[in-house]
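The complex appears here minus one protein chain, its other protein chains still in place.
Order as written gives the chain letters A, B and C; numbering starts at 1 within each chain.
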């Protein structure tokens, strides 16, 4: 029996499945937040969600629009100052996974959320680093989720806001007290992981109905595929139902105001 | 009409009078705490008392035995972490006066609360620095109160735990972001202030019934007297009454447990 | 000791042209009423510091108040760009502005260090990021104990901090509750601070929801308090009113267009009374 679902839903469900129950996860807003909360509402009820607004172990009933919606504080175990969040909880080594989105990503999983073009004369000014630069280095590992496109997946990012593995893949080598970095990238087409040697992103799993060509066409460099390329399992009916309810509750809550 | 009072009461009342209403005062335990609370209960109802235990703007009804008695937290505006107390409130520049006691003090108002004798083979091991080293340098100014004796008032302290004006009187010269240091020393015999040039302590006021000889005999160096030597005003009946009530309430509270 | 002033008078007295101003509030308790008062009074050449510029700085920038912005994430949270910030950076409208950008961790530490009276903050940060190549205020030091290379940034020490909070009491003590952000740090780091509040109560320690470790800033650490009911809207005040997420989404269309923006400012800020 095949279910009807969108590629966006496929992405969110796959990203959610990456989180294991009991993990502590520093959650970025948008797609990561959607995936992390889906995980919490399905297979990982005890995943610990932490937002940079200081909300520790939060369990929102609707997705926050911002990183600091009231819902996050009201459903948190406790809320601490933002400086404490970054110092004690992130830098202090209590985060298993940082879950990030991005505007641009390159073959070494470096992230650019700063700008397109030249720094002093930008073509497009993006929001900037926010929490990402230190989440990416101080969390145990990093998951990244974003929609697959040639605009987003570029050979070299215009600006390394946030370290993946550096412009040569060796950016973490020999650095003390640094996390493993990006261990998987989840898009609406596939799942990628860094090559254990070169750190270049390699497609390890294709989503249902997606071909190698689809991924290659949407990627700005000659993307490699793993020898044992897997097929991402479909979303379950329960996952889809819970995700759709979550998004509906969210839409209702955000339009009400 | 002359009142009956002890030299200890004279010292406490004089020390209390040094505090002005509205000042923020970082309070040491013991004599400074007694004087600061007397000030609050008499002429300075809005003096802000801060104890290193994190209790901000506290109004204890009985004197605390320790620096962190429950009474301090229960009567505080709020209680913060100890690291915050030292970082934000003291080092951050919010303290007008640090009010300290000491075991030893020398002619340049350096304080020793570390040990008598040699550091590696102490004759008497004292409690140590506690909050004093940074209170003395980060508060706007410092008041010191202690009983006058040759054991306490020595020419050179065995160990400079806490800076007065250094072993040569020049310890604050040219140091950026440092407070004025000890501006008065209040004992059971007299009040001393540092000479504006040399920083050596000079007696500026004698308590009632105290002679120059009394002070000289109780001081371990050739103490100087100001040209215009004043006479410390006597305690008032109200000050004595409030002080005695405070001490009685305190004795009752501490023996009850 | 905090003085109780009208918002007009507080801004007029403490915010000078050319000043370095931090208006803080991490998504929560953003001092919009005060920001609008700054726009109404036509303050100019401000250096604006804020971790998340948000709509409040988009409005100040678009209204021409800013000379420089120091920030770590300049977007409309969950919606997209700050179009006035972008227009200023990309096209120089209404004037060229300088930007200095950090990461959140560095700015949060810089506020903490400012509150702590230190000249610098030290963090394990910026590893592998190219931000240090465009921000000369990011440096590195070697730990004298371990030799580890750590990032250092100057502490934040604004001339004026403006924050919004739930309650003040008659003695000028202020309660901040919920997402406290770097509100307390911003106030303590500043030479002067203005706190706008939803309401004034008699005594915070006598309130039924008083907590011994609540985030309370004593009145003697604040320059001025001004009552500004709903002063955080479209942001929110925990326990008072929710975030107006719909307005945050609507702002996108208003701010995209210079004329629509100017009209909005005229109607909603310049010709609105404020709380004076």
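Everything below uses one rule, namely that contacts are C-beta pairs under 8 Å (C-beta built on N, C-alpha and C of every residue); 3 or more make two chains touch, one makes a residue touch a chain.
The model shown is predicted, which means the values in this text are computed figures rather than measured ones.
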Tell me the shown chains the invisible chain touches, ordered by label.
-> A, B, C
Out of A:6, A:61, A:78 or A:211, the sole contact with the unshown chain comes from A:78
Touching the absent chain in the whole complex: find that residue among B:37, B:55 or B:219.
-> B:55
Tell me which residue among B:72, B:105, B:146 or B:202 touches the hidden chain in the full complex.
-> B:72
Can you work out which residue in B:57, B:138, B:219 or B:232 touches the chain that's missing from view?
-> B:138
Looking at the whole complex, which of C:127, C:152, C:165 or C:265 touches the chain that is not displayed?
-> C:152
In the whole complex, what residues of chain B lie against the chain that is missing from view?
-> 29-30, 52-55, 64-70, 72-74, 79-83, 85-87, 90-91, 110, 114, 119, 122-134, 137-138, 159-163, 166, 171-172, 175-178, 253-257
For the chain that got dropped from the picture, name the residues of chain A it touches.
-> 22, 24, 48, 56-57, 73-74, 76-80, 87-88, 91-94, 138, 177
Chain not shown, touching residues in chain C | 117-120, 122-124, 137, 139, 141, 143-146, 148, 150, 152, 154, 177-178, 180, 209, 211-215, 238
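In this text, only the chains that are shown with their structure count from here on.
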How many steps does it take, at the fewest, to get from chain A to chain B if each step moves to a chain that touches the one before?
-> 2
Could you compare the number of C-beta pairs in contact for B-C with that for A-C and name the larger?
-> A-C
By Cα centroid distance, the chain farthest from chain A is B
What is the distance in Å between the mean C-alpha positions of chain B and chain C?
-> 40
Roughly how many whole angstrom separate the Cα centroids of chain A and chain C?
-> 28
Could you list which residues of chain C touch at least two other chains?
-> 112, 184-185, 215
For chain A, what residues touch not just one other chain but two or more?
-> none
